[in-house]
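Below is one structure, written out as structure tokens; comments come after it.
Yeah, one chain of the complex is gone here, protein chain that is, but the others are all in their spots.
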Amino acid sequence: MDKKKLNWIYKKLFTIRFFEERIKKIAKEKTVPGYLHTCIGSEAICVGVMAALNNDDWISSTYRNHGHAIAKDCDLKKITSEIYGRKTGICKGRGGSMHISDFDRGMLGSFGIVAAGPPVVLGAALQEKINNGKKMSVSFFGDGAIHNGAFHEAAGLAQLWNIPMLFVCENNGYAEATATDWHLNTKELSDISKAYDMKSYQGNGNDVFEVYKITNEAIIESKNNEIPIFLEFKNYRFSGQYEGDTQLYQPKEEIEEAKNNDPIKLAIENSINHGLNADKLEEIKNIALNEVNEAFKYAETQPWPDPEDALKEVYVSYPKENI
Amino acid sequence: MDKKKLNWIYKKLFTIRFFEERIKKIAKEKTVPGYLHTCIGSEAICVGVMAALNNDDWISSTYRNHGHAIAKDCDLKKITSEIYGRKTGICKGRGGSMHISDFDRGMLGSFGIVAAGPPVVLGAALQEKINNGKKMSVSFFGDGAIHNGAFHEAAGLAQLWNIPMLFVCENNGYAEATATDWHLNTKELSDISKAYDMKSYQGNGNDVFEVYKITNEAIIESKNNEIPIFLEFKNYRFSGQYEGDTQLYQPKEEIEEAKNNDPIKLAIENSINHGLNADKLEEIKNIALNEVNEAFKYAETQPWPDPEDALKEVYVSYPKENI
Amino acid sequence: MPIKTVKEAINDALVQSFENDKNVILMGEDIAGGKGREQYQGTQDAWGGPFGVTQGLFTKFGAERVRDTTIAEAGFFGAAVGAAMTGLRPIVELMYVDFAGVCFDQMMNQAAKVRYMFGGKQKVPMVVRTVVGAGFRAGSEHSQTLYSLYTHIPGLKVVAPYDAYDAKGLLLASIQDDDPVIFMEHKRLYMTKCEVPDDLKPIPLGKGKIRKSGNDITIIAIQRMNLFAEEAAKKLAEDSINCEIIDPRTYSPLDEELIFESVKKTGKVIVVDESNPKCSLASEITSLISEKCFSDLKSPVAKITAPHTPVPFSPPMEDYYIPSAEKIINVAKNF
Partner (left out) sequence: MPIKTVKEAINDALVQSFENDKNVILMGEDIAGGKGREQYQGTQDAWGGPFGVTQGLFTKFGAERVRDTTIAEAGFFGAAVGAAMTGLRPIVELMYVDFAGVCFDQMMNQAAKVRYMFGGKQKVPMVVRTVVGAGFRAGSEHSQTLYSLYTHIPGLKVVAPYDAYDAKGLLLASIQDDDPVIFMEHKRLYMTKCEVPDDLKPIPLGKGKIRKSGNDITIIAIQRMNLFAEEAAKKLAEDSINCEIIDPRTYSPLDEELIFESVKKTGKVIVVDESNPKCSLASEITSLISEKCFSDLKSPVAKITAPHTPVPFSPPMEDYYIPSAEKIINVAKNF
């Protein structure tokens, strides 16, 4: 792996972790309004997949989107400003934490409706196919989404139409308060893809390099063979469903055990093997932390939107007096 | 098989065929209003499954419901009267051909929305489970329905909750104008059940005795093991999607070939093996034809509903002036 | 000038749009009927959907742009949203509007909201073509109109043409529009005819039409109800009651000015809507008029709608369910 990419991977991992820890803090302090869903434990999936993508490839995310947005190189200050509900937010304050999205970075959207993303990404991928485009299309969703009809309909159509795209399922052990295995019918989650004869691969979602490798190969296979591929990455949701969640349903022992596989911990342990020495690692870490601090400093001081901004951009064209 | 059941099976097969042929005739003559979906070619599935059911077991059907209603022993005169839109119709003229249904015979409903039935039947089966009831629950749907999210959600929940019920898919080669294999991702349609690790069986939908046997065994297995089972019966849709459909998309050769496996033809050929001689067969046939004729005679002369009947039975209770 | 049915006019608009813009695609069920058996030639493109509206498109523009879908509306409606966001102009078919409930989420939460909630960078230029309306003896699940469900949702535009001229002009405009449009076709109007120029320009969305001018009573008629309004107006003319008939044509946005002007003139209004009454277009238009033309009104706005019941199948009941010229005349005479 080239140095630049390696540094990028580590920087993103740290950035996401520092960012989410800061979010947890401000959530406790109640500095910001609304629901906050953090993704501590998902860093390797966010970064590993995005490392395999080009900057302008298409992705969809969910309400748990901070990591995806950061890994997709969205502007950290604007992300933070959005979470703070400020005018300079990445969605002008209209989206909030759950809907962070930057179309210019290929982020089609962060959807609050479970399984709403896969059909939308199917559409982007279809567009690429029709226009002989080169962009890859990736839909991120959770273990809970595979039970939903919208996922199934998208998967079926993608396979039928030979659409190159990735269905990336983050199996983090929980859908809200419900453990994945409590709802699983098959031995492995990825068996769901058998309904469509869809190719699927599983990987360790805590190992950023494994995620990267699997995704990379899947992209090549998907493009070459013009097929969709289902990827299941297993990891652990250290955060609650949202900040403020008591997490009583997550057994202490389970959390402790999961810490052994913390994706950041594993990445640090692996850094030497990848030719990253401790000094460099420390340097990257500091840069990441600094950027996060700067982003929050920025956001805190940003102006609020004008109330009347609520009326803008509902449509491309519509008589103002009818809004 | 006992004689009574055997006679019943043959009588129902003939009744359905005669009935649908008569419907085709009146459709041509434009004697009746609205859409008419006939089920010529489905008789063995309707009769074979229902032969394995008790009178009060639950089923759901679709717009293509005449055969199910007849096999479920709904009153033939009232069915016909309903199709004619008359006051004495089985749904008081409010349903029409697409919605023939008789709750007293365990017919939960004939739904016009593709894949709306499986979730509803899941609910009936859940009720039986909770109340330690003995009734079996069976959802009939077509090959087109397996692509729909509602089917998937029902299938997933049925498996998860260990609900004894049957998902009966009639694979008649077409969903409207679209051939089954044009939309199938898997080699066999029933592979769809793999997504849920659901037991499944396939059978020849033209052979009423095979359908009966498979269904019978599936019911025992489903009840004993408290599991849902998916059954795929293959047959051929001789009728168009609806009466009036030009069927241009159904190749002539295909139709001719399918005639070799016409379920009524097969049943007649098999009758001797089952100890039914030609005379008895003729007698049953005549009774069936006679009943069909009587039913149409009845329907033609029935009174129309009062226009204001349109306002009735929207709710169990609701202020009249608010309707 | 050529005389066309609504069906032909819509087909024309589709063909024209496909020819003018390679980004236009179509997705729907059975629009490539028969293509399933590739070994049999001449059987494809036999259907064009159940009403045959899209016939010929598959053969003309191919399987890539005319996509036969599975019965997976949530899936392909979502795909239309994503395709629209990334550069195509997808048209999707909801075979009957009665199936709205299986894919309402993609319209309500994605199509309608992505532009707004993601900060205005995106647009969703998609069109949902769907079939509405009672009077076809099609029963409770194939006869609804549901105009108001879509009109309620900010971010969507709602269009419902009455005649072939408007159908073509408004569909051309809808496909060129950069916002998601629900384009509602009434099944009982498909075979009605009128003159439609071959070079008809797109008709701007949000502009109503005075189908007949008059001074005594304003009849605001929703889609097929224009038929009854015209019938009624003819009869009423015999009694020297001169009706003005307004077809709003698009419900979101609604041409309020046109309506208010007419009401100012007549002071008497009948709104005719085939939908169920509660929270309907009829209620919406009535409430707007009552608010904005309060002192112009000589009597309360009269709403003529279907009752608060599903659509019954049997002809006498269905005919009773649907508003009629007689009902309009009765109301008019009692003003």
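As written, the chain order gives the labels A, B and C, with residue 1 at the start of each chain.
Just so we're on the same page, a residue touches a chain if its C-beta (ideal position, glycine included) is under 8 Å from a C-beta of that chain, and two chains touch if they have at least 3 such contacts.
Computed from a predicted model, the values in this text were never measured in an experiment.
Interchain touches from the omitted chain, evaluated on the whole complex, reach A, B, C. Interface note: of C:E8, C:D68 or C:D98, the residue touching the hidden chain in the full complex is C:D98. Considering the whole complex, the residue from A:A179, A:I268, A:L289 or A:V316 that touches the absent chain is A:A179.
Contact with the omitted chain, checked across C:E29, C:E141 or C:D255, is made by C:E141. Within the complete assembly, A:H99 is the residue of A:K78, A:H99 or A:K234 that touches the hidden chain. By the touch rule set out above, chain B reaches the unshown chain at residues 58, 60, 89-92, 94-95, 99, 101-104, 108-109, 111-113, 116, 118-128, 130-131, 149-150, 152-154, 156-157, 160-161, 312-319, 321-323. Not every partner is drawn; the one left out touches chain C at residues 74, 98-109, 112-113, 116-117, 139-141, 146, 148-149, 151-155, 252, 254, 275-276, 278-284, 286-288, 290-292, 294, 297, 299-303, 307-310, 312-313. Mapped onto chain A, the footprint of the missing chain covers residues 33-35, 85-86, 89, 91, 93-99, 111-115, 144-145, 147-150, 174-183, 241, 246, 248-251, 254, 304-311, 314, 322-323.
Quick note on the criterion: only the chains that are shown with their structure count from here on.
Taking the mean Cα position of each chain as its centre, B sits at the greatest distance from chain A. Relative to the centroid of every protein C-alpha atom shown, the closest chain centre, again from C-alpha atoms, is found for C.
With centres set at the average Cα position, the gap from chain B to chain C is 34 Å.
Taking the mean of the C-alpha atoms as each chain's centre, chain A and chain C sit 39 Å apart.
Look at where the CA atoms of chain A average out and do the same for chain B: the two points lie 46 Å apart. Counting partner chains per residue, chain A shows two or more touched chains at residues 149-150, 152-153, 156, 160.
Multi-chain contact residues, meaning those touching two or more other chains, occur in chain C at positions 70, 72, 74-75.
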